[in-house]
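Heads up, this is only part of the complex; the chains shown haven't been moved.
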């Protein structure tokens, strides 16, 4: 990105106050932005930074009245916060989706097709009979198995792997080294104590607008599909077992795990390091606190759970506060018994 | 895969009832199989799906008597479930081991050799003096370090890394982005508060029939070998520290961790997110419940543990059920004290 403040002001429908010819390469916080950055001031709590900032330009509300002389250039707009957010999004789109074309060497198998404005990085691998939509960005060392379908505007970041037969929707973002469609963990115990692999023949479906964090793993179904519904956001290092279904707009934080065949509802919030056992159901809008261990289905919509095994969060915290006093309680009880 | 129902019936020694010329490309559950799929009916609880299934063919027991007219083609066999399982395994073998030959560009260092029916994908990397057996499949972006040995029929999936000097047995499956042989976490504290790396010179040995899940890490030994014995099944995102030994046919679920130098027995079952501290021993046939924290050796064969720190599961659950009543117990105790 390289724009002048004047150019940015036109986009934001703002008025420039100061040198509009300064060149902007990045975006930063007002307190630590460099000389090639643009920033913003909305909450007047941070006004003092305006007088010392190195930023080339600062977006402010149109009625803002500085208390001192300002060295940086101001861009006055209706709502500084909204304008800055819009700028962030433009910048993001610009940097994320700037890459286009094919770098060599890259690999694409027979029968595979890609749409327009696609980026295929050097060392990216696409198998046979793969269908890739428009504006899809495939970074170095990403591997797409045979018969995969990928919708429009999806990013497959560096080192991410999508196994054969998976279906990826539009506007998905699969971060570096994530794995989609690896084998479910299915082994049948044999009489001699060994285990025999149960073939895992299904796939993974990611609907539109799904985020898969770095090094997260979503296993394929034994048969049928592991299904991640629209708008689900998965953080990093998460485990999703075979045949799991995750409902629309559910959010899961880092290092949580969902075991095979469990069904998670819509708009559920799962905190970091939560573990959910297999074949359970979690109702819509449930909240699972950090490190919770879910061993039974959570059937009440909107329930908030904590503990391992987890139950109602408020009750857990109440019991835990008594837990801390257990040594004293034990002493009291002993005394009562002796005097009884 | 593309076979007619007649061809499949010959393999299964079954009798076709209906159109045997229909073409099968995949395998599915009777309730959601598509028109190019074959399915099975064994448990009559699911019989109603037989009359509505889209599957081109359904395998049934030879003495099965339908209650209604059947649109799909039947293949009658001695035991439908066994026949279907056999078919799954054939299909699995077919799809897993179908790839063969060398895609370019790929890399193989000086002094390295491969057996027959080997697949080396584009962008796979094999270092120097590597010995690879027959029917080994090395997927895109897999990297094999110098002096590694790999047995027959082993799959190194996309992005999996095997560091130098490791030894991988026969019939192993290393899933996408798993890491075998990375440095053990050994650092010697220095007087100034910093840490100095302790060289990690050992390797990892995977015996035969070992499964390593996606994004799982097995560290090399400081000296000698980290040893994963025959038939061990590791799920995804597991951490195995340096110098660990895992006994035959032990199964470990996702996101569990075994710290350095611990020795796990045979036929142990370790649930998800369990943590085992370093330099401990876990006896044969022990079961560790989800999220258990093992801070002392578990010496009793077949013990079942839970909690953090973990102890006998039944006792843990009994104590935990009282834990939930702690606020009431505290109130009761207070009342008793006041009246004493």
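Letters are used for the chains, namely A and B, taken in the order the chains are written, and counting of residues starts over at 1 for each.
By definition in this document, a residue touches a chain if its C-beta (ideal position, glycine included) is under 8 Å from a C-beta of that chain, and two chains touch if they have at least 3 such contacts.
What you are looking at is a predicted structure, and each value in this text was computed from that prediction instead of being measured.
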Original post:
Given 2 shown copies, how many make up the whole thing?
Top reply: 3
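Heads up, the rule we're going with is that only the chains that are shown with their structure count from here on.
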Original post:
Centre to centre, by mean C-alpha position, how many angstrom separate chain A and chain B?
Top reply: 26
**OP:** State the interface residues of chain B toward chain A in the complex, per the touch definition above.
**Re:** 26-29, 32, 88-89, 91-92, 95, 103, 105, 121-123, 139-141, 157-159, 173, 175-177, 209, 211, 213-215, 231, 233, 235-237, 248-249, 251, 253-255, 266-267, 272-273, 290-291, 308, 320, 323-327, 329-330, 333, 336-337, 340
**OP:** Using the touch definition up top, name the residues of chain A that touch chain B in the complex.
**Re:** 105, 107, 123, 125, 141, 143, 145, 159, 161, 163-164, 177, 179, 182-183, 185, 187, 193-195, 197-199, 201, 215, 217, 219, 223-224, 237, 239, 241, 255, 257, 259, 273, 275, 277, 291, 293, 295, 308-309, 311, 315, 318-319, 322-323, 325-326, 329, 332-333, 336, 339
